[in-house]
Structures are given as C-alpha cells and as structure tokens.
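Reviewing the structure listed below.
The complex appears here minus one protein chain, its other protein chains still in place.
We call the chains A, B, C, D and E, going by the order they appear; numbering starts again at 1 in every chain.
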Amino acid sequence: MDNIAFGLWMTVMGMGTVFLLLVLLMLMLRGIGWLDQRGKRTPPTPSHTAPTDHAAGEDFTEPEPAAPGELTPELIAAISIAVITHARVRRGQAAPAMRQVQPGSQLFASRWVSVGRSYQNQPWKAR
Amino acid sequence: MDNIAFGLWMTVMGMGTVFLLLVLLMLMLRGIGWLDQRGKRTPPTPSHTAPTDHAAGEDFTEPEPAAPGELTPELIAAISIAVITHARVRRGQAAPAMRQVQPGSQLFASRWVSVGRSYQNQPWKAR
Amino acid sequence: MDNIAFGLWMTVMGMGTVFLLLVLLMLMLRGIGWLDQRGKRTPPTPSHTAPTDHAAGEDFTEPEPAAPGELTPELIAAISIAVITHARVRRGQAAPAMRQVQPGSQLFASRWVSVGRSYQNQPWKAR
Amino acid sequence: MSPETLAQLLQGITNITWQSVVMMLIGGLLILLAVVKEYEPLLLLPIGAGAILTNLPLSPLVGEGGMLSILYNVGVSNELFPLIIFIGIGALTDFGPLLENPKMVLLGAAGQFGIFLTLILALLLGFNRSEAASIGIIGAIDGPTSIYVSGILAPHLVGPITVAAYSYMALVPLIMPPVMRLLTTKAERSIKMPYTQREISQRTRILFPIIVTVAVGIAVPFATPLIGMLMLGNLMRESKVVERLTHASANELANVVTLFLGLAIGSTMKGVDFLQLGTLAILGLGLLAFFLDTATGVLFGKLMNVFSGGKFNPLIGAAGISAFPMAARVVQKEASREDFSNFILMHAMGANAAGQVASVIAGGVLLALMGAG
Amino acid sequence: MSPETLAQLLQGITNITWQSVVMMLIGGLLILLAVVKEYEPLLLLPIGAGAILTNLPLSPLVGEGGMLSILYNVGVSNELFPLIIFIGIGALTDFGPLLENPKMVLLGAAGQFGIFLTLILALLLGFNRSEAASIGIIGAIDGPTSIYVSGILAPHLVGPITVAAYSYMALVPLIMPPVMRLLTTKAERSIKMPYTQREISQRTRILFPIIVTVAVGIAVPFATPLIGMLMLGNLMRESKVVERLTHASANELANVVTLFLGLAIGSTMKGVDFLQLGTLAILGLGLLAFFLDTATGVLFGKLMNVFSGGKFNPLIGAAGISAFPMAARVVQKEASREDFSNFILMHAMGANAAGQVASVIAGGVLLALMGAG
Partner (left out) sequence: MSPETLAQLLQGITNITWQSVVMMLIGGLLILLAVVKEYEPLLLLPIGAGAILTNLPLSPLVGEGGMLSILYNVGVSNELFPLIIFIGIGALTDFGPLLENPKMVLLGAAGQFGIFLTLILALLLGFNRSEAASIGIIGAIDGPTSIYVSGILAPHLVGPITVAAYSYMALVPLIMPPVMRLLTTKAERSIKMPYTQREISQRTRILFPIIVTVAVGIAVPFATPLIGMLMLGNLMRESKVVERLTHASANELANVVTLFLGLAIGSTMKGVDFLQLGTLAILGLGLLAFFLDTATGVLFGKLMNVFSGGKFNPLIGAAGISAFPMAARVVQKEASREDFSNFILMHAMGANAAGQVASVIAGGVLLALMGAG
C-alpha cells in the first residue's frame, strides 16, 4: 500500500506542478500578447539607427506601405516578401553585406574590391 | 623456422577461412537471387496498405505501365522516373508528406495549414 | 616596480620578436614573389603528364588563349571561367572523373557503366 | 589442427545463445518496421542495427573499448545526445500556433496524466520506484525526454523504454483514433472552431523561449537541461541572425547524433538483460500510457467544451499528448472524417506544441519528485 | 505536505541569488545585442544563452555531468574548439592581398602594441602576471587567440575576456574612427595609393601557409597550434584538391564548434565569480587595448608615410590590428569619407590579413615569454 500512496502522491504533486506551471505560462503568454497589441496601437519611432545599416531589429511582419501612388497593395506585398526573403537568404549565408561581420569572411571584401577597382581605374570625382 | 611454420599456418588457415566464408556468401547470394526470381514469377498481392499511403516498400525498379492508351512507353518511363525521383527527394528532405513522421517538423503542417485556411474561408460542403 | 620592469621587458621582448618574425616573413614573401616572377618569364615545359589526365597542378590563373581565330578575348575568358568553375564544382563533389580516386565512390563507375552498356549492346569496332 | 585451434576458430558459433538469436530477430524486426512501414526509421533502423551488432557472439563492438559502448558512454550515459537532439527539435518547431492561442497551453498539461497513472500501475506490477517512474515517462510521448529521464533514473531500462516510446509514437495514427471515437459523440467531433490568425511579433517569438526557460528553470531546476536546450534551439530559430547555427543544429548535428544515439540505444539491448518478463511488462505499460494520455486529453477537452458553452471541439485535447506533430495531424484527420470542411489543425497544433513543452516539464517534475538529477 | 517536501519543491526559488539574477540579465543583454544590433551573433547569442542557463538556480547543466561543463571540458579546457575554429577561419581567408604587397606585413606587427601596453596597465591595477597577460591578449583583437591564450594562462578569466573580445570586435566601427581622425590630418587621410594587382601563382599560395607554419613554429614553438591550424585551413583552401574537407571545416564543423564554444564560454560566467570588480576592470582594459592598438597602428602608418615620402595613407595602419575583415572595411570607409573616389581597401586588406597572422604570433610569443604552454 505504501507504493500506491507514493504513486498517488506523485500523481497529485506531479500533475499539480505541471498544471500550475502551464497556467503560469499561459498567463505570461497572455501578458506578452497584450503588450504586443498595445505596442501595435502606438508604434514606437524607429530608434535603432545603429552601425548596422538596415538589417537589425526590423519588424519583418510589417512592411510599411512605401509609395502607395500607383502600386497595388498586392504588388507591394509581393515585393516586400521578395526583399525579406532575399535578406533572409543573405543572412543565412552570413553575407557581410547584411551582417556586420562574419569572422574571416572575404565575401564582403570581394564585392568592395570589384567596385573599388573600377573606381581606381576610372576616377570619378564626387565633389 | 618456427616463424616460417607460423607464417605458413597463418596463410593456410587465413586464406582457408576467407575462401570458406566467401563461398558461403556466394551460396547465400545465389539463394537470395533464386528466391527473388521465384518471387517475381508469382508476384505477391500488394499487402502493405498500412497507414503509409504509398511510399513504403514499393519496388522502384518496376513502375507498372498504367494507362497505355495514348502514352508511349518512353513517356511513361520518363514520368515514372520523375515521380520516383520526386518521392526520393521529398523523403531525403524528410518531408512528412512522404514520411509518417519527422519529429518536430512543421513542413507538413504548413501545407495543411494553407489548404485548411482556404477551406475555413470558403466553406465547401463535400456532403 | 618589479611588475613594471617585467611589463616593459615583456613589451620590448614581445614586440621585438613579433617585428623580427614579421620582417622575416616579409623577406620570405618577397623571395617567393621574386621566384614567381622569374618563373613566369621562363615558363617551364609542362612536365606533369602523370596518370591524372589534366586536373593536377594546372595554373588556374592563366588560361592560355587557345584558338584566337574568331573568338573574342572576352568570350575566351568567359569560357575559361566556366570550365574552371565546372572543374572546381566537380572536384568539390569529389567526382572521380576529375579526381583520381574517391574511396568508395561509384559515381565514376555509373558513368562508365552507361557508356559501356551501350557499347556492349551496339558493338562498334574501333579497329 | 589442435582442438584448441578448432575451438578458437569455432568460438563464434559456440557462443551463440538463444537470447542472442531472439535479439537479432528483434533487431531485424525493428529494421523491417523502419524500412517497410517507415515507422520512425531515423531511430528504429539504427536501434535495430545496434541490437543485431550487440548480440552477435563475442561482439567486440560492446564492452571495454567497443565502438558502441564508446558511443553510449560519450552521449547516452551523460545525457548529451538527447539534449543535443532537443536543440535541433527546438530549431524546427514553430510555436506560433501556441502563441496565437495561449489557452491551448492547458491541454498540454492534460495529456501528461498517463505518465503518473502508468507509474502507479508499474509500482503495482512490482517495479521499484525509479523503474516505475522511468516506465511512466513513456507517457511523455517524446523520445528524447524518455531517454533523458530513464537514463538518469534507470539506465538499465533505457533500451526497452526507448524502443517502446519510438515504436508507439510511430503507431500514434492507429492508437489514438479508437480512444477518441469512444469518448466523444459525433456532434462533439463536428464542432467547428473559428480561427482568427493573430500577428505574432518577432519580439514575442524571441521572448517566448527565454521566458519559458527562466520560468521553468526556476520552478523545476531538474527540467532546466531539457527545456533549456529545446528553447535554445527555438531562440536561435526565431532570432533569425544565426541561421548557420540553426541549420547546423537541425541538420548535420541532429543527423549525426541521431545515428549515434540509435546505435548506442541498440547496444543496451543485450539478450540476457532484455529478454525478461519485465521488458514485456514495459512494452505493455508503455502502450497503456499512450491510451491513458489520449483519454485524459480528450476528457479535458470535453471539460473545456463544457466551460466554453459547447464551442470547443474536444478532439483537440488529444493533441496535447505531444507526439509532435503527428498527434495534431491525427486530430485533424478525425475531425475531417466527420465533416470534410472542418479545419481545426491550427488549434490542434497549438495544443500539440503545448504538449511538447508540458512533456518536458513533466519529465523535469518527475526527476525533481524522485529527488534525482 | 511536510515542510521538507515544500522546501524541496521551492528549492529553485530559494536558491536564487542577486548575482544569478544580474547574470541572467547580462545574458539577456548579450542576446539582445546579438539579435537587435547583430553584434557577432554567432558567438554572443550562444554565450548569452549559456550565461542564462548556467545561472538558473541549481542548474544541472553545470557541474559534474552537466552538459555545459562537459562541453567546456571537451573543447575549451583543452583548447580544442578555438583551434578547430582556426582551421575554418584559415579555410575562409584569402591571403592574396598580403601576398601581393609583402611590406604590409609590418603593419600587422604595429597593431599588436596594445597587447603589451594593456598588460602593463593590468599589472599596475594589481592583476598577477598570468592574468595581466591574459587581459592583454584582448588586444590581439582575435576571438580564438584570446580564448586560446587566456584558457592556458588564466582559465578563470576566459569568460569576461571572451565577452570583451567579441563585444568590442563588434564595436570596431564605433571604436576605430575617432582614434583615426584624432591622429591624422585631412590631407593624410586623402592620400591615394596606386594599386597594381599582381598575379599570385597557385604555387605561392600553397607555399605561403607551409612556410609560415614552419618559420613561426621554429621561432615560437608556443605559437605552433594557433598558426598551424590557421595555416592548415588555408593550405586546404588553396590546394583546391580537398574541397570536401575545406567546406566541412568552414561550415559544418565550424558551425557546430561555434555553438558549443559559445555555450561553454557562457557556462564560465557563474555569477559569484563573474560579478567582481576585476571583471569591470577587464572590460575597461579590453576597451583600452582596442584604442591603443588602433593608435599604434595609425602612428606606424604615419611613420611609413614619412619613409615613403608622403605616398602612404596612414589610415591603413589601423587595419593592422586584425579584427578581420571589419577593420579593413572601416579604414576604407574613413578614406571614402574624405574623398569618395579613394580606394585603399586592397592595401587595408593586406594589412588586415597581416594583423591576423601577427595576432596569432603575438599570442604565441606571449605564451613563450610567460614560460607556459
């Protein structure tokens, strides 16, 4: 009987703890969701103009309708997805154009090199 | 001389065992081959209609000529190879559409999701 | 004060060794470069006609202008790059057509197989 | 030829035992299931191969310096392999459906009852407490969790428990439907639930794994390794800045570790230890755990149906057992069987993801209650 | 419920300390920097995650049998992981710009002064000699070198030193420009340098890693592992006959080891040890090392400008600090800022590659002078 008592105690304590933790988790998820919704109603000004040009911290889920003059929303959506996908692929390859630095990578350099070489050969004065 | 005796003993015993084993292996291969041929003459009814839809245990080497009405054998062969290759690629990616389950994969779900969402939006009654 | 003396000693010895080594390295690089230049002025006859057909030790940076009759240099350059890239990709896959041997690979064999089978079926006498 | 030499040459044959023959047949059966039925082949094929290689007479692959024993010591006895696999699972899992619908979390808890009910039954059958808890963890219906917990509590049972866990997980499409149909009415199964997709911001997706790790880690320190690695993989996935690591965890690393893990598990299936009445009992109790989990999940779903005023499809409760992501698919299939146009997969996926998290937590709680670690 | 059971259940909460909370916040900060600012995410994200997982109360991931401790013992305490990463870095590095312009090698040396100046300052602050040398090596501005050297000389400081090295390396675009502008005139920054590309034969490219390994290995045996693995990767790359190995070293192997290395480094950041005044001093000294390196590099560039009769742009000297390949990019950016059409990147890349080699040599020299190994 000792074993059954132990088993019942395990069941009560175990399922109790599991339920308690998951209720807590549910409440936290609700909390985050509420913050999320509130954050959307009052969009914060984009304050991250860090050294990273444009890749960091941007909100992928909300491409802003830039230039709604002639483009249809569908087209804008399609372009946005293409750009996001491109950025993701580049990041996946750790291409330093998107990423600040990939230790040891020369990929970035080689692009600069090709651009720079043509500059050096055909010096075009910017100012 | 002891060493030479040992060497000769090794040679006789070693090559003897190797030959013996390989002869055994040859006989077994012959046996399997014979079973194979017999199995082909009396093709067993496809008895594996398990939860897996069609991928399991199928004989890749024998795509059956299905619908020989207008299609040339070459075309059928080409299509069969394409389908087999496709199935193999999908399996290689462990796509759960072909595989029963890939632990943790969402690939399958996302396809269902897209289908299901359109169902939910445009409810079409099957019965 | 002992520590500062130690620090200064470390700095002098450390930077001294580093500079010394790098000067040595610079001289060696200069030496190699000089050999390189000299080697270019008197190009050695291609002496490596080893079992490897064409892949080994070839100088990728100098595709020779083969057949400058009608092809423009740009076209030759483009073709050269394509061929080099192809060779590199094949080597990357360790395809034994380019490599002498990839232990256990059947890729090479399967190509021979397909060629050979057609020979065996349509025997064409070379001599 | 001297008699000793002959004995030396025939030692392979003379050392065959009926147990080793049976175990090689079982290994062959596992390979057969993996190849023909495609039952979790990624694990069952290596396990089957490991079982055969281990039970060959005088196999040098096990024991001091044997390759399979090395793999066991390197990754199973110290629980490294299941934890590494958890990183990969986390990297592959999308917790979006759960984040969209937080109340699904509760269903994940309901699907763990089977763990403890099985534990009680195992105690009644005479297993000691550590063994009973290890057998119960089959009810977590999650491979790495079962390996992790049983590896700590009862290493000598890792073999049968892992085989049971993965075999039954492959059989989930056969095990779940009868229970689901028995406990629900046709009307309940036909309940449609509206699905309104909510935007989940990247911030939420990144905060989720961190918060879960910290909260669970503080509440149940024994669960830290399991939940920590699962959530580490998910954090890497959602951060979108370390694709190289995410990809490596979910592919190269996971593949190699899965192969080694399977072989090492197979190496624990030595005939003399495996072929005992206890193993049969474990296989039976494991199956029971799957049934109990499904039943309690559905019953909890019915409870939520009552509370929601009849708007909740109780089938979704069954997805809380984990067996990610098969269980959600089975639930959708059952719902479609009643009404072709009923689409409850997204809700089921939420419950399923919750089941994954809950299984891991339950494993940690079990370890904590057993006072082990 | 007995009080003991309650204590057992609440042991997670009762074992929280202010140090562990602070460390989890620091871990969160590292993840934030990795995700939002993309500061070296491949290492800072795993380090941050490792710091959180380590400082969870009673974390089973550290200590005897803990996964993170296993990773530490397997790859950090024996210096295996940084050396493996060096193979990958070598496989990714093109030493062409250096081979085209051998005199750039000298600039690599100039960028290592910060190591020794920081060492002196650390001694003045009261660190012992081994610790001071370990702190100084932050000035090598090369992650694996810092981990390797500090792991040998002062293993208890590996955590803060690695965090400092990688954080500041990510901040190189902010740290370098002010120093460069302070020490150079507008005219100097506008100096254009002709760039004549020289053919580098494959023979030279293959001989380079072999010669460097042998020369450095004979001169400074302590540097053999670092330079040997870097050059092994480069040899494989340039040989063009072992792409399978080159690719595996630079990708699968590097990814897996980077993940494990980050987690293991994070596991050294246990609150009680990390939250000390010394750590703050290390972070300060590390930043100083970066400034000093840049300054001495630029000053040496000015010296070369004098010797070359005004034809050498002193900015290039700053690229000799290593921080490969960011530093070269920053140099080019500064040059472009003065004159949009000025292209000195190739020279800067040469100096940068030299800095990489010089950093490794300096690490070996430091170990040799400390008599350790």
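Methods note: a residue touches a chain if its C-beta (ideal position, glycine included) is under 8 Å from a C-beta of that chain, and two chains touch if they have at least 3 such contacts.
Just so it is clear, the structure is predicted and the values come from calculations on it, not from any experiment.
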Item to complete: Check each of D:67, D:215 or D:303 against the chain that is not shown and name the one that touches it.
Response: D:67
Discussion item. One chain is left out of this view; which of D:26, D:42 or D:138 touches it in the full complex?
Written reply: D:42
Practice prompt. Spell out the interface residues on chain E facing the chain that's missing from view.
Written response: 78-80, 83, 87, 206, 210, 213-214, 217-222, 224-225, 228-229, 232, 235-236, 239, 241-242, 244-245, 247-249, 252-253, 368, 371, 373
Worksheet entry | Those residues of chain B which, in the complete complex, touch the missing chain | 3-4, 6-8, 10-11, 13-15, 17-19, 21-26, 28-30, 32-33, 36, 39-40, 56-57, 59-62, 88, 91-92, 94, 99
Response to the item:
Contact residues on chain D toward the hidden chain run 8-9, 11-13, 15-16, 24, 28, 31, 34-35, 38, 41-42, 45-46, 49, 52-53, 56-61, 65-67, 70, 251-252, 255-256, 258-259, 263
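What we mean here is this: only the chains that are shown with their structure count from here on.
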Worksheet item: By CA centroid distance, what chain is farthest from chain C?
Response: D
Worksheet item: Measuring centre to centre with C-alpha atoms, which chain is farthest from chain B?
Response: E
Discussion item. Centroid from C-alpha atoms only, then distance chain B to chain C, rounded to Å. What do you get?
Written reply: 40
Discussion item. Using Cα averages as centroids, what's the distance between chain A and chain E in whole Å?
Written reply: 26
Worksheet item: Can you give the whole-Å distance between the Cα centres of chain C and chain D?
Response: 49
Worksheet item: What are the residue numbers in chain C that touch two or more other chains?
Response: none
Response to the item:
Listed in rising order, chain E residues that touch 2 or more other chains are 9, 35, 38, 41-42
